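Heads up, one of the protein chains got dropped from this complex, but the rest are sitting where they should.
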Amino acid sequence: GASASEDADAPVDQGSPDKILNVAFVGDMQVPDPDIFYEVEGNLVVTSAYEGLVRYVPDSAEIEPALAESWTVSDDGLTYTFALRPDVSFPSGATMDADTWITSFQRRIDVEGAPSYMLADVVETAAPDPLTFVVTLGSPVSAFLDYMAAPYGPKAVDPTVLESEDGGDLAQSYLASNSAGTGPYQISRFELGQGYELTANPTYWDGEPYFTAIDISIVPDVTTQRLMLENGELDMILHGLPVADVESFRSNPDFQVIQFPVLLKTAISANPNKGMFEDPAARAALQTVFDKAALTEQVYRDQASISTQIYPAGVLPAGLAADAPEVDSSALEALIAALPDGERTIDMAYSDDEGGTLPRLAEIVAAQLGELGAEVTVRPIPIAQVFDLVNDPLSGPDLLLWTFNPDAAEPDGWIRIFMNSEGPVNFLQCSVPEADALMDQGLAAVDEASIEQFYAEAGSAIVDSGCYVTIADLQDVVVARAGITGFVHQLPTPYTVRLKDLREE
Amino acid sequence: MVRFIAGRLASVIGVLLVLSFVMLLLQRYTPADPVRAKLGANANPELVAQERARLGYDDPLPLQYVRYVSDLASGDLQESLRTRRPVAEDIGDFLPATAELGAVALLFALFLGTILGIASSARSRGSGVLRVVLVAGSSVPVFLLVLLSLLLFYRQLGWLPATGRTGLRDAPDGPTRFLLIDSLIAGRPDAFFDAAHHLVLPSICLAIGPAVAIGRVLRGGILDTLELDYTRTARSLGMSERSVVLRHSLRNAIGPTLSIAGLQVGLMFAGIVVVESIVAWPGIGLYTVQSIPRLDFPAIAGVTLI
Amino acid sequence: MLSANTRSAARPGEALLNRAEPQQSVAIVDSLEVTFHRNRQRLPALRGVSLEVNAGEILGLVGESGSGKSVTGMALLGLLPRTAEVRGSAVVQGTDMVAATENARREARRQHLGAIFQDPMTSLDPTMTIGRQISEAATSKDAALELLRSVGVPDPERRLKAYPHQLSGGLRQRVMIAMAIASQPSLIIADEPTTALDVSVQAQILELLSELRTRLGTSMIFVTHDLAVAAQIADRIAVMYAGRIAEIGTAEQVFSEPRHPYSQGLLRSRVSLRTDRERPLATLSGEPPLLHDLPTGCPFAPRCEHALQACEEELPRLRPVAASTTKATSLTACIRAEELDQIDHEEAASWGPVATELAGYGNPRDLPLVMDNVHKSFTVEKRFRHRRTLKALRGVSLRLERGESVALVGESGSGKSTLLRVAVGLTHPDDGEVRIGEGEPPQIVFQDAGASMTPWLTIGTLLEERVSSASRADRRTFAEQALELVGLDVSIAKAKPRELSGGQRQRAAIARAIVKPPALLLCDEPTSALDVSLAANALNLIGSLRRRLGMSVLFVTHDLAAARLVGDRIAVMYLGRIVEIGPADEVISDPLHPYTKSLIASMPGAQRREAPTDGEVPSAIDVPAGCSFRARCNRAVSCCATDDPTLVAVSATQRSVACHNPVSS
Partner (left out) sequence: MSVTLQEAATELSATDSLRSFWSRLERIWAGARANVGTSVIVIFSIAALGAPLIAPHPPDAIVGEPFLTPLSSGALLGTDDVGRDMLTRILFGMQSSWLSALVVIASGVLVGGIIGLIAGAAGGLVDSVLMRITDTFLALPGPVLAIAVVAALGPSLRNTLVAVAVVWWPLYARVVRAQIRELAARPHVEAAQLAGASRLRILTHHLLPGAGPVAIVAATLDVSALILTLASLSFLGLGAPAPAPELGAMSARGLPYLLEFWWIPVLPSVAIFCLAVIANLAGDAIRDREAQR
């Protein structure tokens, strides 16, 4: 067995060919229903159990075939035709065909889960023949193919299961703890609070996975996770280890540290509706205050790269929508000095979700602003309250520090939800009408070049508003037992590696 | 007797009514949007509005309250925003593990506390050391205590497992959902010992604080009773000091001690939450910890009501 | 002279004196010194006590509180606290309970010693059945049953399963005795075994103990503070004072012709049914010395009217002194023991008349207290069962004349305190009427003076509280006057209650009641917690104050002798009823109610014409139909079972009685 568990009481069946990979989550995932699941923790499960029509090339924003062997897009950008792979079947024995996709799309729309927005513009699905799936949109959506490749994108769900387990709720109860996808693994145990088990899908179309089972336990405390990794009870830690701990594993020959680029950006939002940063000059001055390189080095060492674009790195070619000003703190210092007493306060908050690095970054940022003469207070805001800031920016903080990821490796999903005037998570309600118009044009555009152009300009407009100071693009850091190989990672799926490709020497 | 039970019942119902109202108020006036948290950043506003309506967040407060209470009366604690399962069901799943841990910890606490109480009141040899160890242990924040014990007993010595309730994949999931009991029922000594092995570290870490409190009360009680006339009677009959303590003092000091132990159960919860999240104990504490950042109010309220 | 020896049981040898034949003694205490330490002070509780206990003998140990009686007993049991510093020896059947190892002492306790303590309620473990507790002493269940039977516990099988609180006080004490004799010990230490009991039960227990002594031949050390009780049961008596034996001799000699001035004082201040009512009691002045501040010479010298210079210089040793009339020799620790006979005691002047300028009256024609057919019940909740009513007062009528003093006697639970509380309005009656004269409201002097004063307030504050409306300076004057009236130093106003001695405390409590003299003073057993000499002082004080201030007094006591002394009239209560009331001397000398008669017969030292009443006061929860005393009455007639007698005046006298068949003189 792959599990090097030293737990004497756990009988490790040496003779069996079971190869078990042990990993841990820091908390329970949401339900593993592909049409509901919309979180970071848990991608590992959903993307192993289900597959979409297309997927991203590892570490790239390029799209490659998955369940669809090939695809075409009509010139008006309204019709997508997917040629399906013929040899794919579900564990139940049912084969994956165009009808599968019609029911899967319909289910996603009917379930009305968070990711259903991806299909909001679909007006028709059709199956001219069993291996051809045609999707018609009401208006062009330049990001549509990216949606299909996204971790939260539509997945093939076994129609026979949907029918037999319907239960009046579109099989939601069943899929809350079981899987019905074509992926390399199936959920064989799903116990909240205790852990989940995935077992290899023997009929997987792309060859049997090396590991026969994946055991996912829930271990909220990273120190405990680290101890378990050192004792061999875990084979890898996918995220959450403090930066310094990662460094110490790097020098330990029994372990390996693997890093991947990922769409995960840390930034500071300035509140243009109140306080010191109501003044555009102050916002502009703020953008130049921080030595991003030094900050990144101090907080993330080499587990992140300096942010140079308003978009997560990799979404647009380098140099577009640039956010890399010269460092100069004198402007803000002068501005603060000019403020009357009592107005030099800065209420800085950070979204309290990740635990690890944001508090530290917040404290360093606060200290730096303090040195410029501001009176900074720092407070965490629980993630649920961060989402509520939108409703009343005046009660929000002056500065908000956050780390978020887009759903797909395309620009619209990032800029539209975070930075559009109507954006559901435009936390501090920074409105840039010019950018709004540009991103609408970008979404409706059809050719590659103009799409890029529109989004680059929209991004620049946002940068010019001074509402954001991007700090760093984080990397996914995996610490694993030495000897495990075959790490494959996709840009928009943090904390996740492709389980199917893992092997052991 | 009937009166007594009726009175207790009435007060429990009163507690629940007040508590659920407080919970509702908190939930209502929280500057947070749990629905948005549930649906995610990209969810479109219509969907959010729909979901809010479905969960009744837009209804007037009294209506929400009536609904919550009537649901409560039928044993329905609403649905968790996080797990999307009925909170009652979640609690049913998570509670046994906590109950088992808590019960074992309480037993340890009683055991250690009793030994401490007896030893330090009889000033027997070694009681000083015991007292110092326990008082020191109880003065360390429990999270550090657990982690340091893990470092020692798991990493250095390898004597105890780190996480979970059991290392067995096929542990019995029997009628009581108490692993110790279930494995006995299923006739699985291996599972029993494995579960016990997993229980040792978290339950002792949890037990130390209450043990000191119990020991302190017990010592006071024993010292008090040792001054009493009936222990003098027992001595005059030629009983040894030890049997006087065991037969008479202990019996009479145990009452107040048990009521302290009862209070400790309440205080132990913070510890349970902490310990569960460190040793990944699949219990109600873990459930709560996960519900906090998501402002999963139905879940938090449910746990509080329990 | 009273004859102490009225018991029917024969003494095992009249010749027994203070010195036993060595082979016969079961316990020898030799130069025992016990010192405690508290607050860095040495407290020499015993200072060289030597005594012997002969086989089959009862040795009475008498003395005031703190004189070291219990310490002597505990030393013999080997149960002194470890912190005590002990010198000398206390050998019981060959084991030195001072020096032997813990195991040896325990073995001696198990085999040779038994103990009976004062409070049978607290001396038994409340959480264990009687059966289990006895089994700690007895070998088998049959043995336990046999033991219970032998100490006169009726229905022993049922009692084995009972818990202590389910038994009456007398039965509990019998259980204690059963446990003490279980191992057939050669010596029983009985530390005030009857002090907490009612007189009639006390008489029964004393009877039982001496009967057991003759039956089993066990020796006994009987600790008591009541000389009369000791005289009644003991063969020899040792009088202790400040950790030393002041005098030791035969019971008859010590009781009738004590040689030590302290013993004499004790005897004189004892209230009996023959004490002269017309004048204050003779008392011992002062209080016992504090242990941490003992005089170098005779510890009694500061209180002794015969003290000489020499007394203050040197500790007197015990030496034989012959008594003149009984011809018995006692050992007495007094250098002037022989001369004392020659000194005459002055009689105190008789009481003055009761003041006519009556205190605290609004309307001079008011009666201080009129109670008419007062009923009072309490609901006592029995767990898991329906509530039950306890009838504490069942139709009590009582009138107090101005300036009159009425003594209320009755056994524990008869409703005396309830009556007082109803009278002052602390409790409201269920039925009936209570009228109080206008003016200064009545005050109560409580049994436990310490407990009746707020521990953290000074005496001054407590006294001034009575006159809170007066100006600050006036309040102070009032308080000082009151302190002077009760004979306390004004400086005591600054002290807190626990800093005072027992006697001072009781005086301060009385002072509090008379800061503004009320028309009616109610006293709830104000002397029962006090030593003989202090009790006599308190009785004198109350007697003189009520006369000087013209107060009416309702004086509650369970001691008929005190009642007779204080009360112009005596009212006898039984189970929430007044069963007899009349002028004090008449009630005592010529009781009409059989209950009164039996109470008198139960008094220790009384010349008993008949045996004390059997049984104990039944529970006030289930008062039997008809006459409530019927079951214990030897004069019961048929109508007693059905008709409840009411209090009716006996024609041509001032007396009333509630009995169908009163005792005829």
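Should a chain be cited, it is by its letter among A, B and C, assigned in written order, with residues numbered from 1 in that chain.
Keep in mind that, in the parts below, a contact is a pair of C-beta atoms (placed from the backbone, for glycine too) under 8 Å apart; a residue touches a chain by one contact, two chains touch by 3 or more.
All figures in this text were calculated on a predicted structure; none of them were measured in a lab.
**Q** Counting the whole assembly, list the visible chains that the omitted chain makes contact with.
**A** A, B, C
**Q** For the full complex, which residue in B:48, B:147 or B:239 touches the chain that was left out?
**A** B:147
**Q** Out of A:69, A:121, A:279 or A:363, which residue would touch the omitted chain in the full complex?
**A** A:363
**Q** Considering the whole complex, which of C:263, C:452 or C:628 touches the chain not shown?
**A** Checking each option in C:263, C:452 or C:628, the one touching the absent chain turns out to be C:452.
**Q** Of A:381, A:399, A:484 or A:502, which sits in contact with the chain we cannot see?
**A** Checking the options A:381, A:399, A:484 or A:502, the one contacting the hidden chain is A:381.
**Q** Which subunit A residues touch the hidden chain?
**A** 221-223, 226, 241-242, 244-245, 248, 298, 350, 352, 355-356, 359-360, 362-364, 366-367, 370, 378-382, 385
**Q** Counting contacts across the full complex, list the positions on subunit C that touch the omitted chain.
**A** Residue positions of subunit C that touch the missing chain: 421, 424, 426, 441-444, 446, 448, 451-457, 461-462, 465-466, 468, 509, 512.
**Q** Contacts of subunit B with the missing chain: which residues?
**A** Within subunit B, the residues touching the omitted chain are 11, 14-15, 18-19, 23, 26-27, 29-31, 135-136, 138-144, 147, 209, 212-213, 216, 220, 223, 263, 266-267, 269-271, 273-274, 277, 288-289, 292-293, 295, 297, 300-301, 303-304.
Operating definition for what follows: only the chains that are shown with their structure count from here on.
**Q** Which whole number of Å gives the spacing of the CA centres of subunit A and subunit B?
**A** Spacing between the chain centres: roughly 36 Å.
**Q** Going through subunit B residue by residue, note those that touch at least 2 other chains and give them in order.
**A** none
**Q** Going by the contact rule set out above, which residues of subunit C touch subunit B in the complex?
**A** Residue positions touching the partner: 77, 79, 102, 106-111, 113-115, 117-119, 122-128, 136-137, 176, 179-180, 182-183, 189, 384.
**Q** So in the complex, which bits of subunit A are touching subunit B?
**A** Touch residues, subunit A against subunit B: 5-7, 9-11, 24, 27-28, 30-31, 36, 38-39, 112-117, 120, 176, 191-195, 217-221, 223-224, 227-228, 230-231, 233, 352-353, 382-385, 387-388, 391-392, 395, 404, 407, 413, 417-418, 424-425.
**Q** If we count contacts the way the header does, which residues on subunit B are in touch with subunit A in the complex?
**A** Touch list, subunit B to subunit A: 30-34, 36-37, 39-45, 47-48, 50, 82-85, 90, 93-94, 97, 147, 150-151, 154-155, 158, 161-165, 167-169, 190, 193-194, 197, 277-280, 282-283, 286-287, 289-290, 292-295.
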